[in-house]
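One protein chain is absent from this view; the other protein chains keep their places.
Think of it as A, B, C, D and E in the order they're written, each chain with its own count starting at 1.
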Amino acid sequence: MAKALCPGSFDPLTYGHMDVIERAARVFDQVYVTIFQNDAKNPLFTVQERVEMCREAVAHLPNVTVDAYHGLLVEYAKRQGISIVVKGLRAVSDFEYEFQMAQMNRRLDAELETFFMIARPEHAYLSSSIVKTIARFGGSVTGLVPPHVESRLLRKFGRSV
Amino acid sequence: MAKALCPGSFDPLTYGHMDVIERAARVFDQVYVTIFQNDAKNPLFTVQERVEMCREAVAHLPNVTVDAYHGLLVEYAKRQGISIVVKGLRAVSDFEYEFQMAQMNRRLDAELETFFMIARPEHAYLSSSIVKTIARFGGSVTGLVPPHVESRLLRKFGRSV
Amino acid sequence: MAKALCPGSFDPLTYGHMDVIERAARVFDQVYVTIFQNDAKNPLFTVQERVEMCREAVAHLPNVTVDAYHGLLVEYAKRQGISIVVKGLRAVSDFEYEFQMAQMNRRLDAELETFFMIARPEHAYLSSSIVKTIARFGGSVTGLVPPHVESRLLRKFGRSV
Amino acid sequence: MAKALCPGSFDPLTYGHMDVIERAARVFDQVYVTIFQNDAKNPLFTVQERVEMCREAVAHLPNVTVDAYHGLLVEYAKRQGISIVVKGLRAVSDFEYEFQMAQMNRRLDAELETFFMIARPEHAYLSSSIVKTIARFGGSVTGLVPPHVESRLLRKFGRSV
Amino acid sequence: MAKALCPGSFDPLTYGHMDVIERAARVFDQVYVTIFQNDAKNPLFTVQERVEMCREAVAHLPNVTVDAYHGLLVEYAKRQGISIVVKGLRAVSDFEYEFQMAQMNRRLDAELETFFMIARPEHAYLSSSIVKTIARFGGSVTGLVPPHVESRLLRKFGRSV
Partner (left out) sequence: MAKALCPGSFDPLTYGHMDVIERAARVFDQVYVTIFQNDAKNPLFTVQERVEMCREAVAHLPNVTVDAYHGLLVEYAKRQGISIVVKGLRAVSDFEYEFQMAQMNRRLDAELETFFMIARPEHAYLSSSIVKTIARFGGSVTGLVPPHVESRLLRKFGRSV
């Protein structure tokens, strides 16, 4: 089985992302976790910080590599010889947005196939933005993100680790 | 029946909010209408203005108090000894967002229960943001918000009352 | 806090139902678990069997009683002096149907309030009908329904316990 | 403006249907209220009864005629020279089903256009099947269907009028 | 058949918009394509540029005129003597937002009717914002927007045509 792409903002990576990455790594020979830089969003972490957090999180998965790209997903996939995109779905609103993206990507590159995995039920409420809100107000994000991501969040919001 | 929390931005309070507050006040001994200050949003009214508008709107309800908080909902609920959150639901998009928040709040505090009430059909289209859009362009918001909120909106957008 | 009604078909009762009943029993003084007999459906268990299964399941909850009724929910609620209905919501399709029922019930009796609780994530996929399908084909329903319900399902489908 | 078709089962006609028919009759020159006989459903009223109920309900609308058809909607529309179908939408589940039907009808006849009108909020919970359930159990359907439909429902369920 | 209004941001106009406009132009005597200026959004094209792009796109449709308005839709419709709004629906999220707007517009002006047309399946994934994202990163938008809109997008993002 060829290469698979797990695209995202990963601002920051959560255990919801980790679940999808680990399940993809069991099925595919090679998994690319790639941070796409969306100009429209105002991220909390720099691309470099996000790459570092992802690298540390997938260090135990030999067939997973972390990358960042400023450009279209279809362009990146073509360059890397990737023909499968893997995305997690949590809810109906995810579904509609991802449906739009998958249809558009197939239009831009007919060879590119998107596979959706349904998130574990316990991650259905988990998102990077809810994690940032909790951390901003001093709530605990233990169990929502890996420990090294939690440390970075605490530092970012000026709390001692 | 213990205390219930009606959280929100209330920027400004609408008759949709009032309906939920009044229905909650019939069921629960004590209802807290609490303005949570979300850094991400750019509000039209200051927290102080919103507190004043809510206070005037619930003056006839002896078991309802108005408050404001800068922090996590679960933290506020714990401080006040509140174990029930009451929210109105209008539509599917509400449902998904509120589902996420309720699941996350239960994770942060297992004792905190969220009850959803379905909005009256005639309020299904009513939101603070649609009220602001109408008022901004000089449309009438009579019947959508209490008269004292309408006056404040007119003044905010530079119209004589 | 007055009486609350947990209506349903309970054909059979699942751990999803139990979660809603137990959470309601912590909040309300008295909880009525009531089996409504819908002529349109073709149930697997008789009303009497369903009452027995529910009774056994809630035996540890002193403020919960089990009942059955052939008629409209609003009529039953009025007879019992109940003003609050409690329902679990799992997904968007639930939401739309329950929205319709709650609106109709409020129209038939303006005093009757419906509160929705969001199902635990791990019960989001759980329904009586999926439990029956699994049991029919000999799959294990351990962990989806209480042990005494599992025994009844096995007997119903002609398997030794 | 040419002819418009309001298709349905009308088993029985409700005030939700009436609202769509009346709004269509204000916009279009000629409106056809047509009962399509779906073999799959098990109707409460015969086609003849449904035609009678619809005729009585639209008697005050000079540009509305009532009809019944056993066959495909696109075929009927072609025969009558109708190029516009008008449907009411209440909720998301309506939307998906109607989307499917409208797409399929356009595929079968590229000239046939479907226009959707959003139901009044107070009809969002109203359906023929909920009306039948209420009437079956002796609840009041006054205000949900026209008086002559209510009388027919009472007789159908063996209650004196 | 009277006048119909196709409102939007048209930032920029896509073939999805064109499909709705052309279908409306076949049914209605006069179609107004009107750019509403929403203060909240940060558009890519100026109102003047958007008017020009729309004018060029509908030049072959004798009964379609292009306009821009800074104010409420209901106000504009009243001034122009328009009683019908035509909107395209792509997905569930569209549906909820458009439902809200249509209900609010009917409340502000009871005479104003909104008709929804379902987008062609091949346009279900098409939006102005996805077109802008593709163009920003140098992807091809041929077949998604008219050629003259494509040229404007290329110039806007500093690419030679």
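Everything that follows uses one rule, which is that a contact is a pair of C-beta atoms (placed from the backbone, for glycine too) under 8 Å apart; a residue touches a chain by one contact, two chains touch by 3 or more.
Everything quoted here is computed from the prediction, not taken from an experiment.
Within the set D:Asp29, D:Glu75 or D:Glu111, the residue that contacts the chain not displayed is D:Glu75.
Where subunit A meets the chain that is not shown, the touching residues are 1-2, 23, 26-28, 83-84, 89, 92, 95-96, 98-99, 102-103, 113-118, 121.
Where subunit E meets the chain that is not shown, the touching residues are 92, 121-125.
Listed for subunit C, the residues touching the missing chain in the whole complex are 91-93, 124-127, 130, 134, 136-140.
Rule of thumb we're sticking to: only the chains that are shown with their structure count from here on.
Annotation: 38 Å between the Cα-based centres of subunit A and subunit C. Residue positions of subunit B touching 2 or more other chains: 92-93, 96, 99, 103, 121, 124-125.
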